[in-house]
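Note that one protein chain is taken out, while the other chains of the complex remain in position.
By letter and in written order, the chains are A and B; residue numbering begins at 1 in each of them.
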Amino acid sequence: MTVTSNNGPGSDVEMATDLISVVIDGVEMQVPKGTLVIRAAEKLGIEVPRFCDHPLLDPVAACRACLIEVEGMPKPQPACAQVLGEGMNVKTQYASEIARAAQEGVMEFLLLNHPLDCPVCDKGGECPLQNQAMTVGRPESRFDGDKREFEKPVNVNEQVLLDRERCVSCARCTRFAEQIAGDPSLELLQRGAKQMVGTADDEPFESYYSGNVVQICPVGALTSASYRFRSRPFDLVSVPTACEHCASGCSLRTDYRRGVVTRRLAWDDPEVNEEWNCDKGRFAFAYQTHGRIDSPMVRENGELRVASWPEAIAAAARGLAQARGRVGVLVGGRSTVEDAYAYARFARTSLGSDDIDFRVRQTSDEETAFLAATIAGTAVSVSYDELESAPAVLLVALEPEDESPIVQLRLRKAARRGTKVLSIAAVASEGLAKVDGERVAARPGDEATALRSLEAPVRELLSKPGAVIMVGERAAGSPGTLSAAVELSAATGARLAWVPRRAGERGALDAGALAGLLPGGRPLADAQARDQVAAAWGVAPNDLPANNGRSGDALLAAARDGAIGALLVGGVELSDYADPALAVAAVEEAAFVVSLENHHSAVTERADVVLPVAVVTEKAGTFLNWEGRPRIFGQVFRDALTMSDAKVLSMVAEAMGDSLPGDVRAIRAEMGALGPWSGARFEAPMQAAGSPAEGVVLASWRQLLDSGLMQDAEPHLAATARPTVAIVSARTAQALGDLVTVTGPAGSVTVPVQAGDVLDDVVWLPMNSPGCHIHSELGAVPGSTVRLTSGGAA
Amino acid sequence: MTLTPVITEHWDDPELFTIEGYRRHGGYTALASALGQDPDAIITTVKDSGLRGRGGAGFPTGLKWSFVPQNDGKPHYLVVNADESEPGACKDIPIMIANPHALVEGVIITSYAIRANHAFIYIRGEVPEAIRRVANAIREAREAGLIGTNIQGSGFDLDVVVHSGAGAYICGEETALLDSLEGYRGQPRLKPPFPAVAGLYASPTVINNVETICNIPYIVGRGVDWFRTFGTEKSPGFKVFAVSGHVNRPGIYEAPLGITMRELLDYAGGMIDGRQVKFWLPGGSSVPMLTAEHLDVPMTYEAMAEAGTMLGTGTPMIFNDTVSVVKAVTRWLEFYKHESCGKCTPCREGTYFITGTLERFQHGHGTDREMETLVDLCNQISGRSFCALGDAAATPYPAALKYFRDEFVAATTSPVDDEFDPAASYVFSGAAAR
Partner (left out) sequence: MTISEGTRDQLQELVARYPRPRSALMPMLHLMQSLEDEVTPEGISACAEMAGVSPAEATAVASFYTMYKRRPVGKHHIGVCVNTLCGLLGGDAVYEALSERLGVGHDQPTSDGDFWLERIECQAACTHAPVMTVDWEYMDDVTPSSAVDVIDRLQRGETVHSTRGPVIRGFRATEHTLAFPEDGLAAEGTPVDDKMLAGLRIAKERGMSAPAAGQEG
């Protein structure tokens, strides 16, 4: 269908400022010009029945369930598509026999071919068709013919199942796929009474957002393999939660029954995820129950054994106290703000150390300086809404579809309204195409040069009020990039946003879980900052570490080299570091290792004390998303016996003779009292670009669905992941053939070749996908020189 | 009223389909005159002529053209609706086969008037003969410099493309046709915006029926006054009537609007075997049926409306008393069910419901209660479906019930084929039937 304007009829409501007077069911009201009848009626508390209507999708007026009477119009009109005009007099089913009869007639038709299988249907109990049949339907059916029958169910992808006989052809799913996700591989097929939802032959519905179609299906036609037949909605307890996976910061609803999470839904959060989420956020939660560490352990005679809590706490306290002043703290990127704060404070007080970092990935000193100067302790500076209205958005070392999927959706929405998206990248990705984006070519490692040599038209675009530069966490691996981004922001006035991948990074930064930075973005080296923090913590300023500690590879190297006496590690997967061998050596060489974990890992294997901690459903907490917006969530399982990292740390501190708040409320109160830093900030980095790499250069990022451990035990989700391939230019692909072996310093991988819009002399590989883990298997990072050989021979 | 061949005047010349043949009979002289005029003057001429769309709805053609915004900086398009698929309608296809250059000339003049540089003729795919004849005419016109750049030194550029459909009645609905032409499933679009403002590729677009466009060269060439000598004030002009059914000489009859069915029937040689007219439909299955008592109603837009029906496509189907109205209505509903695009609930599900119920009547298994339910169901579709296909589907039954209630009552007890021998309706003899 042709897009006739950038704004769908329903989308410009917020922007209109002219008010018009209308009457709905005898009630006079004022609404912004352009308001749809159905939305205005909602404001009066009048619910007009609807199926195809969805406030975030372009109206189609297909289901006809919402027919209402408009004075002066000969036929009943669809409330979902009828725009209100000045003086319009509308009568809904409550005030018009015409409307009531029309709605009742449509409901009879909708139920005609719909099976009476509500007792075995997932949707039963929360079904718009069921509910509205009760309110507007006829008490009994006049139809005694044969209902349509289809083979049931069919997979539209590995996760999403379709029972076609239940479908009412509302086209919500297909419109979502096309309009919102930009993945038009789900379509209405056939026509008339044979019309059905489907895909091309043997081509599944490929989308990172496929679970949304299950949620917005107004009947039980679309269900998920992971939830199908698992429970009845009325047996579930629902809790508002926040997604722990990425820094997009989705609001979710977690449903559980008898102590087990059965499903997660996207929750309506207009400022953030609207009503959508990604499939990882929706389906990747089996890890919460799968393979958990259920009791503390201590190492005895070289072997880990189960221990009591008092014994394990005492052992941890003893070992850490012995190394006081020489302890490194590694905090995982998905810690809550409160837990990260506990690590930050515990490190500086009980451990007397500033050797702390939350970044379990490639880092740099330039990034540390950038974060301290530009991001830490700042309030929401760029918001989703501002992305939507930005004239231009420049992406740097960021692939939103894989690395922050809700940013991708908002950029697509923005692009449909006219925002120009540009990306400094070597790969013009599918995700970039979906935001109608344009690539500014740069090989990995050359981003800084590209930023400093942008052409005038691009700089002009970025100089328009509201323009945004979004930098991803991978910028840390490309020397000078963050410095150049700061320069560009200053020169053009475009605002700068930093989009880390993991849900906890922005919060951990603000909590002070980074060497040199105290909570709220306070410089450890600043006397006033030290005074404030020391007062809040009830210690003397001089009790805080005197000098900035180590972070990044320097911290790991210090542990490996014995300069650090003990390591406290919370929620870290060693293979996620850019140099996994260094990380393993660090843990192995450290004299004493305490691990706070919920799953067995390379750290727990080597730890001296293992303290099991809660997963997100077992504790309350907060994440800060990329915007800096708090995503506060409550405890789903209130009777969980597990403890948060903060609580466990407070017990260790107590055993060390210190006091540390372990309770979420106490931590929030303490952080709130401190507030953000308003004093002098760090200087922004001014680093030159690195020298261009020789030969073929590796481009890489983590795909949304990959080997990440939090996706464990969810096979249907894993089956919707993109296949592991090497993407190269068409020319290179032709030279390579079907398979390529990519060789780096540590080894090689052999993967299928796919031609794409990639710069020559660049090969793209997934960072951490089945059959391709570039850090461990290649010893490479984005920007590394690699060698390509045709076929399987290395 | 006499027959007045205009569009059909030279159809007996086997060379008429060629550009030479067409020119021999004065073809393309109107174009030459048009290119010398201001485009707005042509729009005014067509407005003044009172020409109404010949596709079924009868919307004033000149008015439609005047809705196209001018100097808007967007490309304009002319789309010819040659999807003639309405049951009973069989006049556009013969026109395209016999006189394709009249259509091409009309397309060029219309495009010039509305400032379109691109015209599409969307011809249903099931009629390759019409498609090849029109494509041939376009090729000849292009070779003669009547299509292309700077046509006849006028500075006007035009490209004309023939687009083959692929079997979907709904594509006769103009916005569904546009979606189909854009490469989508042919489902109707939400209006507004209307095609005149945002049609093909979201640009201003005029969509006209084949016969409508074929009127243009004659109106432009011979003038408004001449055109208005035909027909009535509200229904000016002539019409290519196609008479079909149980008549002795079914075929094409061109006459002024206002001619009666009785006159047309007379030209068509009367009813086969002198049997009685049972019911007839003035213009396709989508208009309510009439009976023998309506044979003297003038075939104009206004008189047909007064008689409770519509002129529609102006292609009357006439059935004699051997035909079961229950069977006829059931067959039409099967058609609408088959052709429902599926977009809206009332049409998709309503045609499914009604067809199933009517099939039971056909087998003598209807009930009195269902006769009333069917009325309800038609009311539940009519005026509530997304487009006119649903309204059309809700038309045959109420009209049939109005005149032939007894037959539906009879179908509650005995199968229609028992009451009406199917073979009695055949137009061939028993020997041909083997």
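In this text, a residue touches a chain if its C-beta (ideal position, glycine included) is under 8 Å from a C-beta of that chain, and two chains touch if they have at least 3 such contacts.
Remember, predicted model here, so these are calculated numbers, not experimental data.
J.: Looking at B:Ala135, B:Leu158, B:Leu257 or B:Met271, which residue reaches the missing chain?
T.: That would be B:Ala135, which touches the missing chain.
J.: Please pick, from B:Val243, B:Leu358 or B:Ala399, the residue that touches the omitted chain in the full complex.
T.: Looking across B:Val243, B:Leu358 or B:Ala399, the contact with the absent chain belongs to B:Val243.
J.: Could you tell me which of A:Met134, A:Ala200, A:Ala490 or A:Ala527 touches the chain that is not displayed?
T.: Going through A:Met134, A:Ala200, A:Ala490 or A:Ala527 one by one, A:Ala200 is the residue touching the chain not shown.
J.: Tell me which residue among B:Arg52, B:Arg124, B:Arg189 or B:His294 touches the hidden chain in the full complex.
T.: Candidates B:Arg52, B:Arg124, B:Arg189 or B:His294; residue touching the omitted chain: B:Arg124.
J.: Check the options B:Pro39, B:Pro94 or B:Pro298 and report the residue that touches the missing chain.
T.: In the complete complex, the chain left out is touched by residue B:Pro94.
J.: On chain B, what residues meet the omitted chain?
T.: 2-6, 8-9, 11-12, 14, 16-18, 75, 84-90, 92-94, 97-98, 118, 124-129, 131-136, 139, 161-169, 180-186, 201, 221-223, 225-226, 228-230, 238, 241-246, 249-255, 267-268, 285, 315, 317, 319, 323, 327-328, 331-332, 335, 338-339, 341, 422-423, 425-428, 431-434
J.: Residue-wise, where is chain A in contact with the chain that is not depicted?
T.: 184-191, 198-203, 205
The criterion applied here is as follows: only the chains that are shown with their structure count from here on.
J.: How many angstrom lie between the centres of chain A and chain B, each centre taken as the mean Cα position?
T.: That pair's centroid distance is 55 Å.
J.: State the interface residues of chain B toward chain A in the complex, per the touch definition above.
T.: Listed in rising order, the residues are 168, 170, 178-179, 182, 184-185, 189-190, 193, 198, 200-202, 337-346, 348-353, 356-357, 373, 376, 379-380, 383-386.
J.: Inside the complex, what are the residues of chain A that reach chain B?
T.: Within the complex, chain A contacts chain B at residues 1-5, 59-65, 67, 74-76, 81, 102, 105-106, 108-110, 112-113, 142-143, 145-146, 168-169, 188, 190-195.
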